[in-house]
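Everything below concerns the one structure shown next.
Here the complex is missing a single protein chain, while all its other protein chains stay put.
Naming follows writing order (A, B and C), and every chain is counted from residue 1.
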């Protein structure tokens, strides 16, 4: 454990603070309003100073620094404190860029990484289909060859942000005769291609607190073969590299949620007594704190592995499973201490924190399910993490 | 719901009380000491008055009464209050007798039911084998034909009371060429037959609080073919009838355990304060009370079904699963409130209730596993209770 | 002499469930949500009238007042069915809680109300939250001065009160006010929760003349709470039953990895664990209702246990059933969330689990003096 902040880090922290003091208003406002020109301006500024795209090579528009755990921690701490976004939580930077860095052609990297990190090109992810959820590899959206192009037909679901994206990285079946996992390709597709229809998808939490999810229909959507990432038929393998990365680095900010919960419990009173004065609620809060601290420090451990380029093994595979359930359990306590007012919603009188905890609860439940249900996660942990055998294939009936 | 105790029941209760007032000492002492002549005397007296073997037909040595829920409840209440055993908790009356009533030949019923209920003949159960636990039907103990006899070779495990039993009801493979479930027979075997060796089996709880478990080895043990119950090869089906019955009627007396726990919490003090004064422990106690009351009343519901001869459906299949876990959880709270003294054992100083709760905890864990692990129970509930499909057979590798 | 439902009760169950299955398909509940929005009460008055014709509105109202004169266990059967179908009706407040209190206080006015309830004409809302949980300085008080004075203050999360004709307001543990819902000085605000199938409101009193105030009504108020808790537990359990059924049905139908997902052990066990909680809870609920009807000593704490326990298993089942459905269960389209949210909202309406367990301990003398 080497978590001492020596003089070099003090200087770095000072530098971050100074940057924030000078640049806070513009960045914060721009990102919050979601206006494209503000977003691009802010992200470009961050890259220039190395607070975003920090370890991405310069030739692809990054800052080109060496990975460093404490620098990462310092940046997160200071940006959090200032309430300013350090970059952009979006599918492009978090999923597409790592994929291109590993599997993209030189041309693809040069063309897409820089504008994606700068927020000039927004991406959505075309993976799930109505019939292919947990069994993602059974996806049926077909890409038929037509000269130098593919023609895509089919349907995707859970495509968040599809209505506001410029591009889509999509998994489609290009080799209908190959085995299930070997017939899929990973393709980069402009969303303004004719034949794409985006339909909004309402979730259980209604219009509150959701990312905007969509279904996307494809009818004879034409895309050049050159847009395939990696080799044809390798899409499954390529997508999994990123999913694995995502699983171990899912940063749920459990500690931040826990602090918000503790604040709520100090403020909310029941019969004139603050909720935190109840030994029973407080005991639950303490249980959750131990779990939140576990996941916080576990996140530091995983970050260390990632920055060093070491495999985190089974320790990385459990992150999503644990973080999602913890998140759900924290909102459950929050809802409980608010009692009969905890179910208030939709800007009604007496609603607490604009319905944050109800939205958080439902969204957490969605996270438990999405991107591989808890059951699929446990299979992966047991099989890839602990070496337990895969389930035998069923005999033909 | 008809749980009113009308005048007829008042009279019945009075009659039970009177019986107990006159007969308590002899019965209590005799059963507690485990001496055979006392046991037989007491059980015979109980049968004569209809407090034991109550609904077994007179021709098989029972009392021959109609089933009645409230009478059963009254007898249980009064005997419990008097601290006197209402019959004998043993494998013979609880498992063999119901099996013989359903599947036995007239001769077998006449020969075995009466002496079993009177405690003259004690039985052990020969089901599990070291290699056949959850997959009981894979049992390998073989019965080879030899004229009018079978010769039994193999090994059984978890045979509680084998060292003190006169007879064993045993599952053996009589048809080696039949399918797994169709090659098993249910046989009645005298334990003094040459070739039987009983070895004590020590469990995790050492010598404390256990029933005495054993392994039993069989070398060329000769038993007449006439001792088969039902038809040859039907042993699996026959054993399952009773297991099903056992599952739904497992009476864990959750309420009694809970009351004992509540008494402990009033008595045990931490820093001078009774454990029950702690809101956190008390909340756990209340959660357990709700579960214990659920299982108590659920038991009444199951008893009603059994007495009426109706199937209890999925409601019956869940009884073992829930009672065992509840039992384990109650001992966990008891151990917690005793704190650092909760682990004391083996008659050491400051030990509480002679180590009852530690023994109870380990024994409950054994119950969760024994007679079909929790996982097997859940399979049964899902498949037989909810109609979910069985797991597909694996393809040959 | 048995533990279970009688022939009549099984028939009642069949009748109500059959009626709801025919008349209140989930599409109707969706429509009702749409129609109500945030400004009106989602309770389905048309369905309520039909239920009144079936004798449901007056199920516990004495026969003298035109009711069915049945017991709480019968009401529990109905409540379970309503939860099972996530039907928006004022059953809890109007048909269970109000009649229990009104019968206990007695008198001409109460009898008139009872008759109105039984006929289905009168919807009565109930304001009791402040008896167990005061927030936002809520509470309705008699303006000091004379008996039968005016009412001031506010009541939060009053049940079925927004669209009600009359109101029962508990001023404290022993004082019960009867109020006309259109009385001057009374203002009603719909308090919208995640659950679009239940109507909760704030009532503001600014010098409102009550129709009557009963003092020394401690027993009436206590019984009303007990009945309400047991009926609300039944509602949640009914919703749980439906969620388990839906999960099992989905598991038998949905294929992934070339198999129905119900053939996977993980899914099987999720279903098994849910039903293993539902079945004993049903036994507990039956007994709690029986205790209310016939073993009054046990009813105060038994009703707390029934609601607390069923609220706890309800949260778990709501989550697990949704997980069995996967992403589909998380969409609005699948409708499953109507059950999820009915269970979530009910969890705290008549006291949350922690509060109820503390009360159950207290009522059994298990809380030593400090």
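FYI, contacts are C-beta pairs under 8 Å (C-beta built on N, C-alpha and C of every residue); 3 or more make two chains touch, one makes a residue touch a chain.
Note that the structure is predicted; figures quoted are calculated from it, not measured.
J.: From the list B:176, B:206 or B:224, which touches the chain that is not on show?
T.: Residue touching the chain left out of view: B:206.
J.: Any idea which of A:68, A:135, A:234 or A:329 touches the chain not displayed?
T.: Looking across A:68, A:135, A:234 or A:329, the contact with the absent chain belongs to A:68.
J.: Out of B:157, B:286 or B:334, which touches the unshown chain?
T.: Selected residue, touching the omitted chain: B:157.
J.: When the complex is taken as a whole, what residues of chain A touch the one chain not shown?
T.: 1-4, 9, 68-70, 262, 266, 274, 276-277, 279, 282-283, 285-287, 289-291, 293-295, 297-298, 300-301, 303-305, 307-308, 314-315, 318, 321-322, 375, 377-379, 381-383, 385-392
J.: Residue by residue, what part of chain C touches the chain that was omitted?
T.: 264-266, 269
J.: Suppose we count only contacts with the excluded chain; which residues of chain B make the list?
T.: 128, 130, 132-135, 138, 157-158, 201-204, 206, 268-272, 278, 280-281, 328, 332, 335-336, 339-346, 348-350, 358, 362, 365-366, 368-370, 373-375, 378-379, 394
Just so we're on the same page, only the chains that are shown with their structure count from here on.
J.: What whole-number Å value describes the gap between the mean CA coordinates of chain B and chain C?
T.: Centre separation, chain B to chain C: 40 Å.
J.: When the centre of a chain is set as the mean of its C-alpha atoms, what distance in Å lies between chain A and chain B?
T.: Each chain reduced to its C-alpha mean, chain A and chain B end up 52 Å apart.
J.: Going by the contact rule already set, what residues in chain C reach two or more other chains?
T.: Touching at least two other chains: 259, 264, 267, 354, 358.
J.: When you check chain A against every other chain, which residues touch at least two of them?
T.: Residues 278, 280, 394 of chain A each touch two or more of the other chains.
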